[in-house]
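With one protein chain held back, the other chains of the complex are shown just where they sit.
Showing chain A:
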């Protein structure tokens, strides 16, 4: 294999693929990126056996087609430190011969591992296919990913549950994530082709990778999936991931139905006040207490070591017309949700001990459930 490619183009491609490579690997070849040059195209592949990222770089001068594998992070580091605008030559004579990298007067000999040993994540059939605008995909991910659990015991919570559902008679694509303390449910109109899709749990690492890639495009993202795998085609990148093999909880049952005490409050003022009072509680598990009465919202936090702090919101920012209530939430959980809300936050309370619904008063496509803490 012998090719010549712009440093900038190669760097971008390497950045995409090398981020799935695990930093510490027990299987040496998983630290490598597979390079294949043919017909003016360089294809780069990296995998951690759960996710495989394939990137096709067109417009490459291929003077001798071929393929090999080389250490992904080393290659990425070298290319990253080359001068901008440099032309990079990659030359592999075949077999055990090193991969020679030349750029200007710099050159490197990189050890290779045989292509035959590189694991391929066989895709199998992916019978379901639909497309989402990149912006829509970003939106689905951003408004749910904070609620993804990291606990090992309930591994089936370590991802976003993506499935087709019906919401008030409309067919929707739903993304749901929960860690047991909070739950995020976001929906978009069901895209064509998604009607018969199985409910799938997309792992946290895949979500993070897809989110990064979705930043780089305004085009549509094409999604293919089966019961066990999902593939995202984002620009020139193809990311295939295994799905979490588990059953997501029946989340509908935990979304409270009769919460009739409704508080509306300006998002910015509220989030700022939560941040302020929370600065007194060093332990993140300590609650911020919301004391709500007609047209009034008081926030309190206290720490046995440091003291106590409270803040009251301006009357004109608060709308509440039900019986007074006192309820505590973890500060971080509140701001994780308000970060996803634009203008007005809407709380639906039942009582001080029951799960509370939080919504963006301006849009109905996202719903959050928060478990209160004892105060």
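Before moving on, here are some points about what is shown:
The definition used in the following text is that a residue touches a chain if its C-beta (ideal position, glycine included) is under 8 Å from a C-beta of that chain, and two chains touch if they have at least 3 such contacts; residues count from 1.
Convention: contacts and distances are computed from a predicted model.
Hidden from the displayed complex is a chain whose UniProt protein name, among "Hydrogenase maturation factor", "Phosphoribosylformylglycinamidine synthase subunit PurS", "DNA polymerase IV" or "Carbon-monoxide dehydrogenase large subunit", is "DNA polymerase IV". Contact with the chain that does not appear here is found for just one residue of A:6, A:22 or A:179, A:179.
Of the options A:11, A:157 or A:301, the residue whose C-beta touches the omitted chain is A:157.
Residues 149, 151-155, 157, 178-183, 249-251, 253-254, 355, 369, 371 are the ones on chain A that touch the missing chain.
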